[in-house]
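Of the protein chains in this complex, one is absent; all others appear in place.
Coming up: chain A.
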Amino acid sequence: MAEDRSLPPRASIPSADNSVWADVSPLLQAACQDLQEGELIHGDNFNLFAAMSALEIMDPKMDSGIACTYYSLDEAIENGVAPVPISADKTTDVRCMIDIMDHLLACEATWHKGHSLAQTVYSCLYLLRPERTSSHALLHSYCKVIRATCKAILSVVSEARTHEEEDLFTMAYGLPLSGNGDEKCLSMLNAVEETISRQLRACKASSSKRRVSEDVEPLQNNPDLEEGYCKALLCRLRFRKHFYHLLMSMKRPQGRGLELARKHIASCISEIDYIRKSSEFLRANAHGMSEQNIDNTTASGCQPIGFDASLNCRLSAPTPPRSIKILSLEKALEYFMKLLQDLDVICSYSLDPSLEAALLFVIKFQKSQPDLVARAHLQLLLVQDGKLYGRDPMFSMITRAAGLPEVTENHDIQKNEFMVQLGQLVINLLKILCTNAAWQRRKLGKMLQDWRVTYVQLEMAFKGEFAEASKTSNNKKICFKIYQHILAWVEEQTYWIAFRFLNLGFELELYSVHDYCMVYWYIYVVLIKLAEKKHLRMAMSSDSAKKKTKKKRDSFKDGEMDYQIPAAVLFLQSQIYLAEGLSMMFAALRNERRIVPLQSPFNTEHEIFIQQFELLQKACVPDHISYVTFKESTMHANFSTLAICDHFKEAQKIAKEVKSSFANDPDTMAELRRVEQVAERNSIALNVCRAGALDPKLKTFFTFCHHPFYATAIVKRS
């Protein structure tokens, strides 16, 4: 090798029979001097846009060949970067093994957070040649389970295919995700665990001065450290074992493994606690190489052996090198705790065969801001083989949600192409709701048009089928009812999607203060439609139920039922008043010049309205709503009239009244409490604004401390 290095580079490519290498540097230099300023010589198909992806040699930000360690895996191995055994001294070997385990965990968390596998987990050179580690049972078994775990998680994220962020996540660049026999990683891990367990028992027996009946070779040579090292290894091995079991349990179809998964989650959490406890021991025995640093990726604080992030970077580079900061061990453990807690929430779900319950569960789950891996698991649980939880056909879920009796579940109408299309829309909705909030909002906005088109198509099919009113039959009547109910439900669902789309804008911080007036106004008009459609749907369901039980009721009760507005609709009504109140308050602040209006030199409020609600307008959600409608509604708002018809007081009153109906629903109760709080405070603020109309020192601020998207107004003297 040294001899090769000394040879001139040009000699490495021999001249062909009819050609000889020649140095054309002077010719190139002369030719370049003849070029005009800014002139490029290029082929006919060259274009500058494509060239933007080019790398630039010798630029540190782009050239992955600069100032790096090794140029190939073989070279790194030959130079002892990843030795097997890690050390000839057993104590050192064990200590370094634990460092490798810790750093791999930190790399794994960093990978889950959105960086590439090649530059995180597979920066470990021990993983890249599976057969190399076979003589070191502990290292070999650990590498096997790491590869198997990465493969399992890749499979979940790839299968969920959320199209949001997993491109980098799932890029494997030909890395060895399966070594030979990795599928048996658990049996080997169990064997190693058993060995270390026996070693732990032996050293404990030894320390209590009882005779050692077993002939157990110790883990390493220092008896004083034996117990500490055994425990430190065992909790790390057991975490791996239970984590892999967890993934396999959750993989079982139709949620059959969820109960077992919860047990493994509890075990993982327990082992993480032991991993944390082992830190003090490991730091104390780090041989002075340790640093007390919050960024440490190992419990001991030592740099781990066997990692080189730049190798894979170079092997796989069509992209510039990115310096990745590997999470600290503490941050990695926090990440895994969060992941385990999120997976536990998923495993605790009851798999209620109700579309509404599933939608509510996803919304609630997303509030805890789960990461990609947890969200992918939820999506696969909800939708398998086009069925809810892999077992409940989507059409029967739709009929149930639409308030239709169970006998309609198997009706032939589900073969209608628009019904099939509707089923697909529901599947897409469930999947989209499992994505990150940013992607979710974009997709919800776009799917509104699909829902609208499907509604129109179903409506046309409905009218076409029942144009001949003269014909009647039992099946005809059932079809009529099915269409009616489903059409009402589709409209309600469309407005529900629109409502969520608008709310997510607050979570994502897409609105500026100057947008709030129009956003709350639009929420107000969408909520009116949502309440209207929900009321219609519930009334139809109520009628269906009433006909079945009419013989059991007297006329008085029937009459009473007709006049009751459902609690769910009243809940929406309180929000309608709240949104309207907020919109009018912002309008009054603008009209009375207490908020400085935005004045762009390039466009007006009209263009902002168009942009903010473009996707809803295209979907006619709702119909006949435009900027002009918005201006007409708000241009005369002032504090004198607002105080007279106080929308906030109305909202507060309804929220208070409707609470008793949701005694068994803690989530809705909590939401009503929040609505009530915002309404109460805003009503007070409204009165202060009116009373202080002539006081220029009064300023109005808005905060979201009581509700994630209904603002609370605060009036202060500045």
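Rule of thumb we're sticking to: a contact is a pair of C-beta atoms (placed from the backbone, for glycine too) under 8 Å apart; a residue touches a chain by one contact, two chains touch by 3 or more; residues count from 1.
To be clear about the criterion, contacts and distances are computed from a predicted model.
The UniProt record for the undisplayed chain lists the protein name "N-acetyltransferase domain-containing protein", from the options "Globin", "Trafficking protein particle complex subunit", "N-acetyltransferase domain-containing protein" or "Translin-associated protein X". Checked against the full complex, the candidates A:48, A:467, A:644 or A:663 give a single residue touching the omitted chain, namely A:48. Listed residues A:151, A:442, A:594 or A:659: the one in touch with the omitted chain is A:442. For the options A:277, A:606, A:636 or A:716, the residue in contact with the chain missing from this view is A:606. The residue touching the chain not shown here, chosen from A:114, A:253 or A:708, is A:114.
Contact residues of chain A toward the unshown chain are 37-38, 40, 48-49, 51-52, 54-56, 59, 61-62, 113-115, 164-165, 320, 322, 436-439, 441-442, 508-512, 515, 598-604, 606-608, 610-612.
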